[in-house]
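This structure is in structure tokens; I'll ask about it shortly.
Note that this is a trimmed complex: some chains were dropped, and none of the rest were shifted.
Lettered A, B and C in written order, each chain numbered from 1.
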Amino acid sequence: MARFPLLARAGEVRHLGLVAALVLLALVGLATRPETFATYSNLVTILSLAATIGVITVGMTFVIIGGGIDLSVGAIMALASVWATTLATQSYGPVVMVICALLVGTGTGLVNGLLISYGRVVPFIATLAMMVAAGGLAQRMSDRRTQLVRPENSAIVDLSTGRVLGIPLVVYVFAAVVAAGWVLLNRTTFGRRTYAVGGNPEAARIAGIDVRRHTVLLYGLSGLCCGIAAVIIMARTTTGSSTHGHLYELDAIAAVIIGGTLLTGGKGTIIGSILGLLIFTVITNLFILNGLNTSDQLIAKGLIIVVAVLLQRRGLGSRSP
Amino acid sequence: MRGITKRFPGVRALDGVDLEVEAGEVHCLLGQNGAGKSTLIKVLSGVHQPDEGEVRFGGEPVRLAGPTAAMRLGIATIYQELDLVDGLSVAENVFLGHERASYGFVRRREAARAAGELLARLGHPEIPPNRLVERLSPAGKQVVSMARALSHDARLIIMDEPSAALAHDEVANLFRLVRELTSAGVAVIYISHRLEEIREIGDRVTVLKDGRTVAVGLPAATTPTPEIVRLMTGRSVEYVFPPRRPRPAVPEAGGRDPEADGLGTEILRVEGLTVPGEFADVSFSVRAGEIVGLAGLVGSGRTEILETVYGLRRPSAGRVLLDGRPVRPGSAARAVRLGMGLAPEERKSQALLLEDSLADNITLAGLPRYSRLGWLDRRRALADAAEQIAALDVRPADARRPVKTLSGGNQQKAVLARWLINGRRLLLLDEPTRGVDVGARAELYALIRRLADAGLGVLLVSSEVPEVLGLADRVLVVREGRVIHQADARDLDEHRVLDMIMEGSLS
Amino acid sequence: TSNEPPAASKPAASQAPAAGSDNDKPGKQVTIGFSAPAADHGWIAAIAKNAQAEAGRYSDVTFRPVEPTNDINQQISAVESLIQQKVNVLVLLPNDGEQLNQVARRAMDAGIPVVNLDRVFPDKLSYRTWIGGDNYGMGVAAGHYIGKKLKDKGVSNPVIVEIQGIATLPLTQDRSKGFADALKSYGFGVTAKQDAKFTVQTGNEVAGNLLQAHKKIDALWNHDDDQGVGVLAAIKQAGRNEFFMVGGAGSANAMREIKAGGVLECTVTYSPTMASSAIRLARLIAQGKGMGDLVENQVPQSITLASETITKENVDAYLPLGFES
């Protein structure tokens, strides 16, 4: 946990295992597909594809460090994308669409937080219920149809097609969210308190931290990330749909845990989560470059997850018990 | 504080308690385990809301709606259960909840510097403010807790058993600080089960019993011990340490006639045991009926020695023989099969299933006894548990009560009872009286002695030198992972042992 | 898409003329039970909508749909409950024909005729009539379009990429086989294939990666126009246009793209109007009538729809039939 200058270097040791796993995957890519893997456009593609879950993973990292879990991220993203692409919303133009997605995401997240904090429903169940309900609501709003972003609002689609320095704008959005998440977690009282709330809620309460309020904010933050992810998926697919984000929660949680965050809370890093996620994204890319079929992809993916986790523990070295 | 009443579901933890503390004094709170001391101070620091009663501070009636409200008034607390966050650094823990920050951004350098100053004031400049708290020893964590209390500009500092995790010299350090505070006009509420500490540091004493005040404002220095004990327990405890067997004719005569000194055959033999980084070349033996004590500072490696004997750690050299047969390291299950039992240092985290019943806890290590082809003989298990509860006088004597509702001393008895139902050869006791009140302590001592008299070998670790000297037959002095002296307990006195564990030399 | 002017999303079949007979006249009152997979996909949604709308056209039909689900176990329960309710006839689009076979058979045994929609039951005793699309034929149509066009261009060793739907569905395998067989007749083969999951998002992800794997492509067949929205977006994002694409199913959106002229040149139909037809057949079966244009007194045992090829030339004729994804 590189939170103080001198620890910073030592802290990075934590991620050595993950970096090693990524390097290994890259070597496999170079060996099997030398002509395509290391190209600029392929790397950009990997990052663009990682952007959606990546943003969600940042929010999930906060929630899990804070001692919770959020199963509803995929459904919230779907709901936000649907709400932002209804005819009514679209009539107000792209800016309102973005604001709508962010508000819907944040609002739904806050409802999760209130249920958990004040309703005292365990996070797993509260967010599972939200996953089911938000998914249903998204279907209902969209009448189960895929809603196209209308041509007059194509400014949203430009986020994925528009490039600066050859890199699509969605990648910048992704990077900005990661950077903001890192600063928030490591440099602000909100972030430091998140560790306290997750690691020892009783101690946090005794120290005068409003644990309930903080928990509500954490889920709100996760919801906000889902809203941003909804904007990205709208840009990537040119649509809003209730099928967006299916099973994202599992991938996001897995990325966070592979990144070294404890499911019990109180420990973890944004960088680890993003590295964990990139491992997933690079695996998929490698498989498709090599033309593996889905069944083999799945078998290999299972094995790679286990190997990545074992490598990550080595990276922790003697610091793990 | 006047007429404070606090009810928890099923218990009335406080029942009209009065407490009055003056500026500049050290006011001690005494009482048995579960008397309500911690609950009282949690009311005072805003963690619990009282059901009835009134709190006045500086003459004004105040409402302590939450921890922040208390802190704002200048009430700072060092809690009994460590209240630190493992994943944060020392500095972050010190300022948790009142971070040095501007616009929500932590001013990290300033926080580290300020924390460093507080630690230096506490006599621990060596603790780096940037280190993660999880990497500190229990004593180090206690120091951080104190630093946090000091970081508030407090007019009243409450300390709930701050010395339980501290070694002897650390306690002296703590007292120096307390005197510094009181001379600056700060009031201190001090809770401890060690009467000698109360005598040394306390001005006045308030005694709680079963959630009621039974004595207010007794002079700490002059009230006789039996009187205090009587107030706490409601009865008199005549002796503290049980009598030993008669002194053997030739001490340390093992070898020629093993039974000559009234002790039985050798049960445990440890030869040249070494775990790199923890301890080295440790050799000793324990005989039937003998209590062997390990004295030493916190961090000297005694826990590790016990754990290695028990098979929880792998030694790099040396061996452990139980009844002459080598114990292969690697699994506690094997040690249990061979007849060892360990009462670990951290009762709650290492020994107890807090949610489960007393009976479940007592029969945990004896499950094979109640298993017929895997089928659990529940009637016999319950009967055995009830028998031990009666024999050890666990209170309340209700086998079905969840163990988390028991006081510390009774929980400790439950841990001991676990090992008594299935005929142990050797008991390893790590700090068996930590956080246990005087009355229960005397009972535990008597119990341990009875067990030894019944032929068990006992290996005892305690940070309280008088306890080791009073209870053990033979004492090993451990310093920095080495056994530097062993002798019959009656040939040692407290002063000499303290010198040895601190200086490493014989004075 | 639902956010198009409402007029365009009217189920197409309801505007189609009735069969040339007096079959449309009210007859015996019948209850039609209906079960289909969950409508999380435009095509399936169109199926449900068409069925509902078609049933609504008849005063003598009581429509009894059950909760759609993607869980086999639940669909079995749903059909069991329809059997308990003793409907007159069942229209079933199973999640998987083989897995629902047994319960369909039970319905038949209980005297309830089953109209098997699209995904076929392996056991002919399990249904009275089957009506569905021709998945193999769809692959063949796409294969012929691509094969012929590349042959005409004189391309040798073309890079042909295939994006499938859900890999575990038999229909996917049929489509792939038809595609490969048709290509073979031109001496071509599929260079790479991956399955997306019938969703826009997976279509986008898979296509994004596939376009990286093959820096130069000659033709691409995407099995499904729903996921095709995501595929087209990925092609735009990669800035690629050196190839042409063929779609599948025939959504209105795909037809508009074809009309506008772009990468998507053609789509091969697999029309959800079959659900409307199935309801009509179910009603006729329950009323013991035959089909007007046929000589037979009874509805036939099996009806296979042809897969048609829609290109810029004929797209205007098909646009009214396209379903909104």
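Criterion: contacts are C-beta pairs under 8 Å (C-beta built on N, C-alpha and C of every residue); 3 or more make two chains touch, one makes a residue touch a chain.
A quick note: this is a predicted structure, and the numbers were derived from the prediction, not measured.
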Overall composition (this structure file), stated as a label formula: A x2, B x1, C x1
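The definition used in the following text is that only the chains that are shown with their structure count from here on.
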Chain A and chain B: spacing of chain centres that average the CA atoms, whole Å: 45
Chain B-chain C separation of Cα centroids, rounded to whole Å: 73
Touching two or more other chains - residue numbers and ranges from chain A: none
Shared interface positions of chain C, touching two or more other chains: none
List of chain A residues in touch with chain C within their complex: 33, 35-36, 39, 41-42, 45, 48-49, 85-87, 90, 139, 142-148, 150, 157, 160-161, 168, 233, 236-239, 241-246, 284-285, 288-291, 293-295
Contacting residues of chain C [partner chain A, same complex]: 1-3, 39-42, 45, 167, 192, 194-195, 197, 199-201, 203-206, 208-213, 215, 226, 229-230, 232-234, 236-239, 253, 324-325
Sites on chain A touched by chain B in the complex: 1, 3-4, 6-7, 187-190, 192-193, 195-196, 198-200, 202-209, 266-267
